[in-house]
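As you look at this complex, bear in mind that one protein chain is not there, while each of the others sits in place.
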Amino acid sequence: MKKESKKNDFQLSPEEMEILKKYKKRSFLAETWRGLRKNKGAVIGLIIIALIAFVAIFADLLYDYEEVVIMPDYSATLMSPSLEHPLGTDEFGRDVLARIVHGARLSMEIALLSTAFSLSVGGIIGAYSGYLGGKFDAIVMRIMDIFLAIPNMLLALAIVAALGPNLFNLILAIAISDVPRFARILRSTVLSIKDSEYIEASKAAGARTTTIVFREIIPNCIAPIIVQASIVMAAAIIIAASLSFIGLGVQPPAPEWGAMLSSGRSYMREYNYLVLFPGLAIVITVLAFNLLGDGLRDALDPRLKR
Amino acid sequence: MAHEIPELKVENLVVEYVTEDAVVHAVNDVSFEVPKGSTMGLVGETGAGKTTTALSIMKLLPDPPAKLVSGKIEFAGEDIVPYSEKQMDALRGSTVSMVFQDPMTSLNPVLTVGDQIAEVIRRHQRVSKLEARTKAKEMLELVGISGDRAGEYPHQFSGGMKQRVIIAIALACNPKILIADEPTTALDVTIQAQVLSMMRDIKQKFDTAMILITHDLGVVADICDTVAIMYAGRIIEYGKIEEIFDDFKHPYTEGLFGSLPNLQKRHEKLKPIKGLMPDPSDLPTGCYFHPRCKYATAECAKRQPKKTYLSDTHYVECLAYEEGTGVKIEGGDIK
Partner (left out) sequence: MHRYILKRLVQLIPVILGVVLIIFLIMDLTPGDPARMVLGNMASEEAIAAFREEQGLNDPLPIRYLRYVFDMLRGSLGTSYRSSRPVIDELLARFPATMQLASASIIFALVISVPIGIVSALKQNSLFDTVGMVAALLGIAMPAFWLGLILIISFSLKLDWLPSSGSGSFKHLILPAVANGVSCAANIARITRSSMLEIIRQDYIRTAKSKGIGKMKVVLKHAMGNCWIPVITVAGLQFGTMLGGTVIIENVFAWNGVGDFLLKSISAKDTPCVLGGIVMFTVVFSVVNLLVDIVYAFIDPRIKAQYQ
């Protein structure tokens, strides 16, 4: 059933292998980019993320935070979508579109910061654990398993409930609950490349453990890390919105999407756009990250390559 | 023999794999016939198109990407190429069966071996569940496994045993045509011999027409009546076993024999064929073998050889045997 292979006993000389390796290293980014471009979903995801990032970065130029996003305007409360307010206004007369735009900044901040934190902490734990092995590895991985036995949302919920609801604690809570995921991925990748020849070579050349971990191992883990990171960022946005929705995340009047849904909920019978649009913003953003994650996985996973 | 309708006849079969980037010419104009009770060896390197030929006969080609472009496949004179899936399902497992290459992966890991044998019996014979189970046990005994093991799962059997189970599945409904695709390649040498002798016995018992796909000429010598040598999707030499073994004519066949160790002349060096099988999506012009042929001339790159019959049963596709081509074979093992 399989396509008959073209070449049977095809072997490269060591020199040829070297050339191939160099070529591979250099074109890693180009190769990924080529794979991504072929994937329609990934391209769409990337474009959407770029747009959201653009909007998030220039939110202040589009709408003034204090004047438009925070300050109530009691002369314009609960106005349906119109030319002046494309997505309507909320119960305090604030423009919903302006709040969603500034909400994008918040969501991106939360996603990026929490992922950066869990990636660096989890990554370092996992890389060292996999590299050192032995007792250290066994203990660390048992601890990670225990963390993984607690559903993400509940762990984040417990942390926020204990520390109190605010932006910083929300980011911290999401970050901590994702640490074991990165630790695991890094560990398994490290285990698979630890015994390869180039690591042996740097050991023989007398490199220190730290040097090897940072110079040799981490760069080789990039592919699985970016795939996981885009998936974790998508999940972070959902958890942040969920926690803010129940009042345990970002607090009003900050224009976090989940918090907007929470206050819009009281008016949803007559003014359903108040729950429709912030929700759509979440869906679109999360969808974009997932599309990109899928595309990256297809482009980077050598097993799926033909 | 020419008057009798053969159990299996393949005529001008052409199969391609059509992918985005290329068209792979897997089988290029292949014809042969296998009479009742006879065994044909289909010999060639990996990638020669042997398995594709076999899957075409079962009509189990993965479509897409595979396409049966043209040709006839006749079971007892009846062309099955236009048959529907439903019509084919009535034949698969009963009229035509196949033993697959890798016994380790060819059995369903979550079903008992007894179930997997009984399933094909229940499909093609009007028997009760219990009768099918009893028959499955009998089949196990036939291939040399205790019937008590019918309730066990594939992982509890060794590779050779699994291959026996697969053979039991293939033979459960007394097929008229049996295709064995490298049935012994994945097995230890000692187990190979056991499985082969078992297959020979069973074949004689049921008078089955058989195709044995292999790249092992020793296996061919053991059980085949005729041999087809395949290269790059074509049969380049075909004949009775003694015609091929004692009087081969094609330089590629010579190469195949030359790469076998000779126990009589131990001091002699092996003579492997240099080069690689051509890329089937980019076949050479003229004779497909000419880039690797030590006798090749400029003519060989231009003209595709036709079948030249050396006897009623022996033909070769090589310009050296066609008149007026000027191609000569000299100085090798070919007589």
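Should a chain be cited, it is by its letter among A and B, assigned in written order, with residues numbered from 1 in that chain.
The working rule: a contact is a pair of C-beta atoms (placed from the backbone, for glycine too) under 8 Å apart; a residue touches a chain by one contact, two chains touch by 3 or more.
Note that the structure is a prediction, hence the values are computed from the model and not measured.
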item: Hidden partner chain, touching residue among A:Leu61, A:Leu83 or A:Ala149; value: A:Ala149
item: Touch with the omitted chain, as defined above, among A:Ser82, A:Ser192 or A:Asn272; value: A:Asn272
item: Selected residue (touches chain absent from view) among B:Lys9, B:Lys50 or B:His124; value: B:His124
item: Omitted-chain contact residue, chosen from A:Leu119, A:Ile212 or A:Leu261; value: A:Leu261
item: Touch residues of chain A, complete complex, unshown partner; value: 1, 41, 142-143, 145-147, 149-155, 157-159, 161-164, 234, 238, 241-242, 245-248, 258, 261, 265, 268-269, 272, 275-276, 279, 282-284, 286-287, 290-291
item: Contact set of chain B toward the excluded chain (per top definition); value: 58, 60, 85-86, 88-94, 97-98, 100, 102, 105-111, 116, 119-120, 123-124, 153, 155-156, 166, 169-170
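As a working rule, only the chains that are shown with their structure count from here on.
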item: Rounded Å distance between chain A and chain B, as computed from the means of their C-alpha atoms; value: 52
